[in-house]
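Every protein chain of the complex appears in place save one, which is left out.
Just so it is clear, A, B and C label the chains in written order, and each chain counts residues from 1 on its own.
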Amino acid sequence: MEGVIPMLYEDILSDKLNEECGVFGVYSPGVENIAQMVYFGLIALQHRGQESAGIASYTEGKIQYYKEMGLARDVFNDRILKRLEGDISIGHVRYSTTGESYLTNAQPLVVKYKGGSIALAHNGNLVNADKIRNELEDNGSIFQTSIDSEVIANLIARYYKYGYKEAIIKAVKEIRGAFALTIICEDKLIGVRDPNGLRPLCIGKLDNGYILASESCALNVVGAEFVRDVAPGEIVIIDDNGVESTIYDDSKKKALCSFEFVYFSRPDSVLDGKSVYESRIEAGKILAKSYPVEADVVMAVPDSGTVAAIGYAEESGIPFRQGLIKNKYLGRTFIEPSQKLRELMVKLKLSVLKENVDGKRIILIDDSIVRGTTSKRIVDMLKQAGAKEVHIRVSSPPVKYSCYFGIDTPTRDQLIASVNSLEDIRKSIGADSIGYLGVDGLIKSIEIKGCDLCTACFEGEYPMKVPKTGNKYLFDKVEITSDDGDEVAICK
Amino acid sequence: MEGVIPMLYEDILSDKLNEECGVFGVYSPGVENIAQMVYFGLIALQHRGQESAGIASYTEGKIQYYKEMGLARDVFNDRILKRLEGDISIGHVRYSTTGESYLTNAQPLVVKYKGGSIALAHNGNLVNADKIRNELEDNGSIFQTSIDSEVIANLIARYYKYGYKEAIIKAVKEIRGAFALTIICEDKLIGVRDPNGLRPLCIGKLDNGYILASESCALNVVGAEFVRDVAPGEIVIIDDNGVESTIYDDSKKKALCSFEFVYFSRPDSVLDGKSVYESRIEAGKILAKSYPVEADVVMAVPDSGTVAAIGYAEESGIPFRQGLIKNKYLGRTFIEPSQKLRELMVKLKLSVLKENVDGKRIILIDDSIVRGTTSKRIVDMLKQAGAKEVHIRVSSPPVKYSCYFGIDTPTRDQLIASVNSLEDIRKSIGADSIGYLGVDGLIKSIEIKGCDLCTACFEGEYPMKVPKTGNKYLFDKVEITSDDGDEVAICK
Amino acid sequence: MEGVIPMLYEDILSDKLNEECGVFGVYSPGVENIAQMVYFGLIALQHRGQESAGIASYTEGKIQYYKEMGLARDVFNDRILKRLEGDISIGHVRYSTTGESYLTNAQPLVVKYKGGSIALAHNGNLVNADKIRNELEDNGSIFQTSIDSEVIANLIARYYKYGYKEAIIKAVKEIRGAFALTIICEDKLIGVRDPNGLRPLCIGKLDNGYILASESCALNVVGAEFVRDVAPGEIVIIDDNGVESTIYDDSKKKALCSFEFVYFSRPDSVLDGKSVYESRIEAGKILAKSYPVEADVVMAVPDSGTVAAIGYAEESGIPFRQGLIKNKYLGRTFIEPSQKLRELMVKLKLSVLKENVDGKRIILIDDSIVRGTTSKRIVDMLKQAGAKEVHIRVSSPPVKYSCYFGIDTPTRDQLIASVNSLEDIRKSIGADSIGYLGVDGLIKSIEIKGCDLCTACFEGEYPMKVPKTGNKYLFDKVEITSDDGDEVAICK
Partner (left out) sequence: MEGVIPMLYEDILSDKLNEECGVFGVYSPGVENIAQMVYFGLIALQHRGQESAGIASYTEGKIQYYKEMGLARDVFNDRILKRLEGDISIGHVRYSTTGESYLTNAQPLVVKYKGGSIALAHNGNLVNADKIRNELEDNGSIFQTSIDSEVIANLIARYYKYGYKEAIIKAVKEIRGAFALTIICEDKLIGVRDPNGLRPLCIGKLDNGYILASESCALNVVGAEFVRDVAPGEIVIIDDNGVESTIYDDSKKKALCSFEFVYFSRPDSVLDGKSVYESRIEAGKILAKSYPVEADVVMAVPDSGTVAAIGYAEESGIPFRQGLIKNKYLGRTFIEPSQKLRELMVKLKLSVLKENVDGKRIILIDDSIVRGTTSKRIVDMLKQAGAKEVHIRVSSPPVKYSCYFGIDTPTRDQLIASVNSLEDIRKSIGADSIGYLGVDGLIKSIEIKGCDLCTACFEGEYPMKVPKTGNKYLFDKVEITSDDGDEVAICK
């Protein structure tokens, strides 16, 4: 069930925010290899979560599922996928967080309720899950996991007598937060996006069926054509009659997570009409205009800073060069390095290309800085390799506030930009200068109406009430606070 | 999660009824290695179930658990047991049945409800689980497993406002069937036995704490002394104040499963005051008196027939000899034998000791005959090895009726004694004579008041109303029938 | 390759000598499932070694093999067996000893030499392996394992120019010690037994082919008929022409290992014409005559003492009862028990049947006593359970000398009978009396001419010169001594 828990040096050495999940669904009765299609989709979405992978399939009134800790490629094999064949199938990949009962929390969640069986996969995070969980427990419900999906399934079950569609709508109207859901219910594939549209979800078309996916990059790999994004507050019900759309809530402002563009999504995805790649090139260019500096080369912290670095280089006319090589074989490792080697691990993950660094004035592009720890190590490495100057340019604004919508942010005291001035950050990192993309620049780079993006982690203004305290992801430590008190900020 | 599902040739070649589970619990605050104690207890009870093993432990208000498919010795290791240390711990072993979601159904079940966390381990089977499940679903409950424990946990949660003790009592009063339960709730270890006492459960005393166990054979291995059996209809609550006893239902006739003596329990266990070993020796002796025959040797179908064979030999004066050797290395295997080898598999499992068989008139003792398939193969083997005569003596009565209380019986048409006369059985098995222990003889051998034993599988008179139809163990296929119609027999 | 090395409590708690290996071979061109046949054979011979299992098969001039640590049932699956199909196949099971490179030492050994490929499986131990190894190294040979098979393969390769048959004969004439070999060479299956016949090897007949096996019990499970034992000093070459026999050395006295009857072989095997079961019954009877004592019950240390106990009971007229129940689910475990639980482990492995012990005068039959540690624990347990007297009777003579022919004996200072008087043994074990079968009694029980058995471990008179010192099984610590000096005893 659990095995030895490997150290994920990617994480230890990483200073990035982490997405919680990716979802994928196929409706294609009669097709062979529907589970293989979901498997392909999960590999395409694997960057959104590497902790666990799961697939649930519907056939002849029955839902079967398989989920396990690990990457999709390691979790599934032919034998398992064959047993998951059917007419409708959904899958889920989950980000690796800590916690006692790993596998229990893997998705999709499959439950039996009065109306039959239901499978749910959820990307996002609810802010009122604890409150609802509390109310449901008041009525005698029990919970076996710490995932929001179980709350949602309970709500649907409670409303089953209204019929599956009304039950789902009533359920999603009751929950608050970020959610992109794929659901198998009766013989339908259902997609739901939260009223703010915080998490992306799009629709693709097959020759004989439909796809739901967190990102458009997962459509091509199963031969699907992009149709459109699911709208904020929309529920789509897919069956033999095609896609039936219902807007169940159009009262909320749109607030697509801007970090999807900064870091989470794959560059070849298009979210709500905007190319992720283009937004990053543009962010690099705006950064070059806002924070120019004389230098010999532009380089990126690989891989996430590369696109913005190319944009910066183009705008500034300073050549782009690779100065840091990332070892792609490090991954999860099962050793506890000695102190001496621990210090060398950053060199095992990232090695300096001395030829491009020695004697050079360097502009180093990173997509974001969270704690600042890795940035300092990288600047040290570059200086040791002979860099004359290192000018850090960050292609997103300073991360100052926690996210409550599915991103695993550290507490505010660990966010370097939350507790330090720009000059203090520069000093602590050891850079010769530092420049962050402004929120305006970020909005401009994404070219989505600014008020349609969530920039709460930069500005602290959340699109809805959020809990005042609590570690949102560790079930056992959740603090339930009263309704009145559980907010820290009022959305505009 | 699942891996390749091995063929269990033990089962393929076996013609025995199978127990569902064994439970074990320790209350011993401050002790080190409480999880190791449960681990030892599970190994001692492993004969009651080899499908999965699990342990849940309570410490500082929190319950942690680990469960996995396989034998206890393969499921647990030091690292896992260390993480399960605490003040109270329960464990469970489960019999290997078929089904889609193996691991999901492993026990103990750990859930959160309004009153906190609760862990349950259940041995037995409920006859009204479907009906309650149905009612709970009417009220919006969802189910993630097909085990009765989830039904019981839901009932406890529904009554939580009455306090944990009252909630558990109300819950167990609502369920009907066989159940020996160990529960961790708040900071208590709780044991419950059904009003008929169908499944055994006993209490042991440690220097600093208490044990609950399905059989007394599991007490010695953790250094505990036998105290007493939990009574039918009793709930015991163990905490720092010792053992608090409540009889929640004394209206039912006692009906300890007589097959616990025939086959399930270990010979070194004492159930409700009667030694299992003694009962088997006695059964053999009574059989010798009832069905004497001139012969050269008495031999057993190993290992389950051995004790009765020794008793038969003693009573008859005919020497006991081993005629069949069981290969203990067969176990689970991952191959699909060719047709030719499949026929030889019975010889791989059981080999004939030609010296003791050739030219001999043999009395062959088996503890029970279910389908009769293996018996025929064994008689064939003995005759091929030169046996002059093979007289089968069975140390239990003919199995004619299905069990609804936790034993995995085949349907009645597969029970050889249900559809055949004694002479037909003899012929189909190829024996020279056959004799079964009578129900009276069985009762006499156990020396428990006859009316205190359940002999439903022999006589068809159940201690409570039982469902008319349905495969009781495969969740997906459960047929829910109306209240009035779901009985086939009225208990006396 | 290695994984976590589990503690084998069977071993920790066991006080038995351990066999090194079992071999099995099939010649049956055109048959389907030859590898499955070998797999069945290895399961039947698994009692001879549980460390590793391997199969090598010949087809179209090529030898393929697979070997791995673990029991045959865990090592092999359909996919692997399918890849091992062919015309000739040999297999090997190996006893679990300690050492650095476990898998490297697994057999069969497959090598390429001038004459092609060859596969060898060896049961036994050479006494001049080090010397030959030394000579071969003088000529530039390298060694990759510490098994004797590699020495034998090198010798065959050195003599290849004489043709395969002559090469093998020259090789086996050069080695001294115990060896039962199965070899695939060119398109032949070859069996060889050492000139003293220390290790058993027999021939079976299939409809379309032949079998070689360490014990006759492995013939039935593949549908073969026993033909005859391979004679000491005989080489049999099996091909389409049948079995060609050559006696390559008839100058040595026969010396079949008597411990094969005492403990190693399965009771349903017949070795060199004598039934193992009969010999054990007889040993029990002789013991009863030699060391009678008034008592209430005869019981055995399971499972190895059971047959002799039945014999003793029959001869003495004192009833046979089971007093100790062995837990068959203990096996290998991955935990390190706490001190407190470690003391209880003997109870986890063996539990006392109090009913048969309390207040009784007991005759306890063990097949052999090596270090005496387990005997003391068992006597303690019986006394604690109320035994009035415990009289130990051992169905083999005192083990006083090390074996150099494939049995893993401890050093002499650890052999309780080597350094203690009978009375001291009795006291240290805590028994009320003790009696060992005499060497004469043993010989009589086996009914093979006394001078045809090896009784060196009892009497110290070896059938050949043996090394003076050294742990024979740990390659890295082998002491090479000169030819003249490396003997401690002269055989008669």
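The rule is simple: contacts are C-beta pairs under 8 Å (C-beta built on N, C-alpha and C of every residue); 3 or more make two chains touch, one makes a residue touch a chain.
This structure is a prediction, so every number in the text was calculated from the model and none was measured.
Engineer: I'd like the shown chains that the missing chain touches, ordered by label.
Structural biologist: Result: the unshown chain touches A, C.
Engineer: Among A:V23, A:M37 or A:C403, which residue is in contact with the omitted chain in the full complex?
Structural biologist: A:M37
Engineer: Looking at A:K165, A:K354 or A:K376, which makes contact with the chain not pictured?
Structural biologist: Considering all chains, including the one not shown, the answer is A:K354.
Engineer: In the complete assembly, which of A:Y113, A:F320 or A:Y436 touches the absent chain?
Structural biologist: Reading the full complex, the residue touching the unseen chain is A:F320.
Engineer: Can you name the residues of chain A that touch the chain not displayed here?
Structural biologist: On the chain A side, contact with the omitted chain comes from 4, 32-33, 36-37, 39-40, 43-44, 46-47, 50, 71-74, 76-78, 81, 217, 220-223, 266-268, 275, 277-278, 306-307, 310, 314, 319-322, 325, 327-338, 340-341, 344, 347-348, 351-356.
Engineer: Give me the chain C residues in contact with the hidden chain, please.
Structural biologist: Touch set of chain C with respect to the missing chain: 1-2, 4, 62, 64-68, 79-80, 100-101, 103, 109-114, 137-144, 150, 153-154, 157-160, 475-476.
In this section, only the chains that are shown with their structure count from here on.
Engineer: Touch graph of the chains shown: is it line, ring, star, complete or other?
Structural biologist: line
Engineer: In terms of residue numbering, is the interface formed by chain A and chain B classified as same (over half shared) or different (under half shared)?
Structural biologist: Chain A and chain B contact each other through largely matching residue numbers.
Engineer: Express in whole angstrom the distance between the two chain centres, defined as the mean CA positions of chain A and chain C.
Structural biologist: From the centre of chain A to the centre of chain C is 60 Å.
Engineer: Rounded to a whole Å, what is the gap between the Cα centroids of chain A and chain B?
Structural biologist: Taking the average C-alpha coordinate of chain A and of chain B, the gap between them is 48 Å.
Engineer: Can you pull out the residues of chain B that are in contact with at least two other chains?
Structural biologist: Counting only residues that touch two or more other chains, chain B contributes 4.
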